[in-house]
Structures are given as structure tokens and as C-alpha cells.
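Before we start, here is the structure in question, set down as C-alpha cells.
Yeah, one chain of the complex is gone here, protein chain that is, but the others are all in their spots.
Moving on, here comes chain A:
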Amino acid sequence: MLKDKFYKTVANKRHPNESLVPTHCSYCGMQCGMNLRVDTSTNKIIGVEPRYDWPVTLGKMCPKGVTAYQQTNHDDRLLRPLIRDNPLLKGTKDGFREASWEEAYDLIVRKFQELQGQYGKDSLSVFSGVSMTNEKCYLTGKFARVALQTRYIDYNGRFCMSSAAAGFLRTFGVDRGSTLPWTDLHQTDCLFIAGSNTAECHPTSMFRVWEVQNRGGYLIVADPRETPLARRADIHLDLRPGTDLALANCMVNLLIQNGYADEEFVRAHTNGFDELAEVVKVFTPEYTSEITGVAVEKLVRAAEIYGKAPEAVVLFARGIEQQHKGTDNVSGYTNMCLVTGKIGRPKSGVATFTGQGNGQGGREHGQKSDLLPGYRKITNPKHVEEVCKVWGIKPEEMPQPGVSAYEMFELMMNKTIRGLYLLCSNPAVSAPNQHAVRAALKELDFMVCSDLYLSESCEFADVVLPTTSWSEDEGTVTNLEGRIIKINKAQEPLGESKPDWQIHVELAERLGRGQYFSHLTTACKVADEFRLASKGGYADYYGATWDKIDKQDGVFWPCKSEEDPGTPYMFLDKKFYHADGKAMLCALPYRPPAEEPCAEYPLRLTTGRVVYHYLSGNQTRRIPFLRDMCPEPYVEVHPATAQKYGIEHEEVVRLHTRRGEAFYKVKIIEAIREDTVFVPYHFGHDLSINLLTIAALDPISRMPEFKVCAAQIDKVAEKPSGRPQ
């Protein structure tokens, strides 16, 4: 166990007539340790206790974590399957009736078989998510390809992690979100954090971030807003949204120009230096300042600090990744580590703040349109053969690669896809360009949605299946470090709800594919098959047994055998995962955002999270404390901009883009650029900012550009009557 300076031995608080179940939070990639309090007479979850002995977070939790337990026995939980007989009511909450599992399964099987009989196997699709265990994510991929036999499967990581994944794969040949354990962060000398509102999105990282400064180290933050993190930064690079690649290229240029490049490291362990140096040459501080709006002195000083730092970690998140050049931004910032050789050793490296609980593990094991378990490629015949051996199907039975999450909606619109099985995701809030997405969902002939609550996306379904909360099932997730950890079951499923892996098995049996699924009678059995399926892949989990996870406080992948303790540090041997063992320095010409401001839409709109909500808010908007703290979205505006538009604090304005409009209260604050406005994205229906966002996709990661588009504010004479309260 990695114990650091913050670790204290503290006894758990024992409450009478209660037991404590150690587990992790249901929300973000930090996966903070927590103990769930279970009443021993009712066997129900009734509260939370800090898990002081979890080495990453030491009992710390954000307000979402503290109240996470309130999801399980919430009044809004779906307890029985729901069927809606009248398709005209799609897009509303109305018309659902309770049904038995048998009736729901029969209807699903009949409809799926009808559609596939008439329009072919690929007329069905699966849209999944990564706020669930590795076991469920793995089985979802197998369910799509073996039970439904469709090529169309993708997942909400396309709106979250896919640029980080694609960038790391291109640069390193492997995609592990962090090259070093989180317990190293506070020991480094410089943190360079780009496009991460760490304080609100990954709050339990913050004590380590502040400790770097407490030790006399430096904090450099690149963000269009002065977030609670940027407020204390030594250098705040307050760039225009969508200009990260220019900033990254400028940093690399200055590092090379000022002699901070580690020439020996570059020669021995990387390819592409000359091309990179050539491309970044034009990114002088002056030219970069024109593009990004960041003062020249700040650019120079930031590069000097990073260059001089004996040890440094580059961190980034959705701010740089949710752009139509997100992959380039990731490789661009990662170039800083490689050029200076600050990687492949303790206290130095690069990491992305994984957004979703299992954003790391969930993308590795076959929910992505082109991937199979163990980070294998569906286009690689050898990889297909390896997985087919575990699954018991013939390689020719493996479906072709599909398309990315947003592109699936386009195929629904043109009727290529006619049926959808949606689970663990709420794209009717979280996908960009909502008008098109909602129209596509309405266009479907048949839609099934598995959720624990009636989400906005459920409103488009014909059948809603009640699934369990995270606390009613067990399995593993992989946190933002790449550490495989164990989620434990604290109570029996509420009502008739079932874990998604069980739903997959039961549906597969009814679809006549039971021979490939019926042996999976427990989460543990799914885990055993999943470990085997990952064996030999890049993301090799074979040795990460539940027992080892328990004993070691988690296991970092790759973990190839029972004897292998796992890999907390990546690239210690300076061997990267490309065929020649070298990392790729990517030379990346700058591209502006897909939509630049113009006379009609002169503002830059960016979106993000608040500390009280998670993703589409389907869970957190139901928790009283979190709802009270942030009941509705708002538009953050600089006072100078507010003055220009003649708008006041708390006044309701119309915010609009080429794709849509919404009405928000104004929040005036100086801690944002004058040319930028910000709206949190956790809200549905008319309040969804994704009615306005643009679906410009990254050519590699297929990530939409949530983080920047052109917008305009209009004053409204009176509050529009249609605005939901």
C-alpha cells in the first residue's frame, strides 16, 4: 500500500445496529473511497462514513460523494419495468404503465427480431456509458456483438474521454489516463493544469494540488475562467476557448528555444522531433498571444517554470479534449513532457482527469465502436481471433466496426438504425446539438432504456428497464490513475431492479444466444471471463483478481499474471508502446475552433460542470442538498460584457447560437474572459445548454466540440412564459 504524508491511521466511527461496507463513490474518476452505513435490521443503506484508510482520498469526499448514498433508496427509483404502448407520446414522461419483466422481455425480443428480420442485423444499436463496472461494460460489448450481432455500439465516453484516449494512443501507443499514481502529485515541483476545473470536477485532488504550492512548488493553470483552482495559480493562462493547441505549441517552442529540451531523451526515446520543432517555430509568444489572448509575459514565464522544474506533471481534462481538435490538444500538451524528458519516472508525467467513474476501464473493454476487450482493435484479425476464442464465436461472426456516439444519431435520423438499447447514459441531455439528437430518438422504431430513474432519455423509450444503483451490485472499476478497484454491494436491489449484466444475460437467452451467456450467473463469473478476454491485450487485467485488489488497495494495469503486482508507474524503462519502443512527438499545425465568433454571434460559449452535479444531472438533480445548492443553470458573464449588453445580475436573458436558444439567469463575475460566456450542462429539457452546442467532431476521437462555439445574448422584455421553473 502506498502511504503518503497525508495518511493517518483513524478508527472508523461505528454506529450501533449498523454495519459499514467499504466501497467507492458512484460519480467521477477520482472514485473516492467511502464506507456505506447499512442498518442491520432493515439491511438498507442509510448513510455514509469516510473511508480514512483509502490511500488516494483518505476519507475525503466532495458534496456529491457525501450524499451519493441517497440515490439508492430514493423515491424516484424505478422499481418495475415500464412499457409505453402509444408511440405518439415519445419525448414526454406520459403513457408508461408498469409491466412484469417477462412482458418487457417478450416485447423487446419480438421488436428486436422484427426489426432485424426486416432490416438486417445492423438495424439495432447499443448506446452505453462508463459510470458502471468493468464487468458491465465488458458484457455490454459482448451483448451487442454476440447477442444482437450488430456493428452499432458506442458509448458516452465519446463525449468525455475519447480525445484523451486517442491522443495518448497516438503519442505513446497506449492509453492509460495517468502515467503515475495520484499519491505522487503533491510531491512534484510544478503542476501544469490545462482545461480542468479541478476544484469543482475532481475536488479530492485539491489537497494534493495545494500541497505543491505549500512546498514552494508552482501551479500553472490554463483556463478561460478564473476557476477556484486558477484563483490561486502562480500563473493563470487565461486563454480564449478553443485555442489550446496554439498555447501548447508555444510552450514546446519556448522549451526548445530556451534550452530546456532533454536532447538525449528525445534522441533515444522519441520520433518526430525535427518536424515538431519546425511546426512550433512560428508559435512565438507574440503570435500565440494574438491567437490565445494570453499576455506574452505569462506565456514566457509559464514555459520557464515548467522547463526549470526538476519534476513536473502535466494534467488536463475536458476543457482541452472536448474540441474538434481535442486529440491534437492532448498530444500537443503531452509533447511538453516528452521534449523535456519529464516522464517515465516518479513525480513526473502526464495525466488526464477522467470524467466518469469508470471512464478509464469502460473505454478499454469493447464498448467502443472499434474496440474489443483489452484495448484490442476490431479491425485487427489477430485481435478478433483472440476475443472470439474466449467468446466461442467464429471470427467471421464478429461484426464490423460501427460509428461513434454522435454519428449513431445521424444514422437514426436516416433510418439506417431503427432500434436502440440505451443504458447508463442520458444523451437527451449530454449530447451536443440537442434538437437533432432528440429528433433522432423520436425517429426510432423501437427504443429500450435501462436506468435507475426516469431520465430525460427514458422519455423517448418504448420500454424502460429498472436497473440497480452502484451500491446494489459488485464489480471493478478503473479510476483515473489506472488503478483497478472494487465496488462492493451494500444492499439488495430495490424493488424488481436488476444489474445490467443480468439483464444482458437474460435478454441474450431469450434472443436464442444463451449458449454464450448463460454461464454468467454472478458478477464474479463475468469478471473471470472479462479478465481472460483482456489477457494479452494492451489493457491486460488478467492478474487483477478481486482478492488482489482487496489486498493491495487496488491494482494498476497492465497486470498480466497472478504473480504480477501491477504497474503503478508507466514507462519507467522508457519503453513506449509503439513497435520501436519510442514515443511519437506529434507535429500539429494549429486549427481554430469550428465556429469562430462573427458579427451575428460575437461571443464564445463554453460549457462545464459545477461541483454539485455530475454529468447530465440525472442522479444529482434528485439529491436535495445538491439541488438546493445549484437548482438551475445560469450564464456566467463578465461585468464589462454585461454592461455592453445592458444586462444585470440575475436578469433572465436569451442565449442563442446557430443551433438553438435557451433562457438563463445572468451570473455576473469578473472571473471570466470578456469575450466568453459559460453555462453548466447538467440540466435537461428547455434548460439544456446542449440545445446550443455544436456537433463538430474531432476527426480522430469523434469528440464533439462542447467547449466552444459562437453565441449571442439577447435581452428579453419579459420572462418567457414557457420557461420551466
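We adopt the following convention: a contact is a pair of C-beta atoms (placed from the backbone, for glycine too) under 8 Å apart; a residue touches a chain by one contact, two chains touch by 3 or more; residues count from 1.
By definition in this document, contacts and distances are computed from a predicted model.
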Handout entry: Protein name, per the UniProt record, of whichever chain is missing from view ("ATP-binding cassette domain-containing protein", "Amino acid ABC transporter permease", "Ferredoxin" or "Protease YhbU")
Key = "Ferredoxin"
Practice task
Among A:294, A:480, A:494 or A:611, choose the residue that contacts the chain missing from this document, as touch is defined above.
Solution key: A:611
Handout entry: Among A:296, A:413, A:532 or A:671, the residue in touch with the chain that has been omitted
Key = A:671
Handout entry: Absent-chain contact - pick from A:20, A:45 or A:62
Key = A:62
Practice task
Can you work out which residue in A:21, A:206, A:439 or A:532 touches the chain that's missing from view?
Solution key: A:206
Problem - Absent-chain contact - pick from A:256, A:276, A:309 or A:520 - result: A:309
Handout entry: Residues in chain A touching the chain absent from view
Key = 10-13, 15, 47-48, 50, 52, 59-63, 65-67, 189, 199-200, 203-207, 210-211, 213-218, 226-229, 231-232, 308-310, 611-612, 625, 629, 639, 649, 668-671
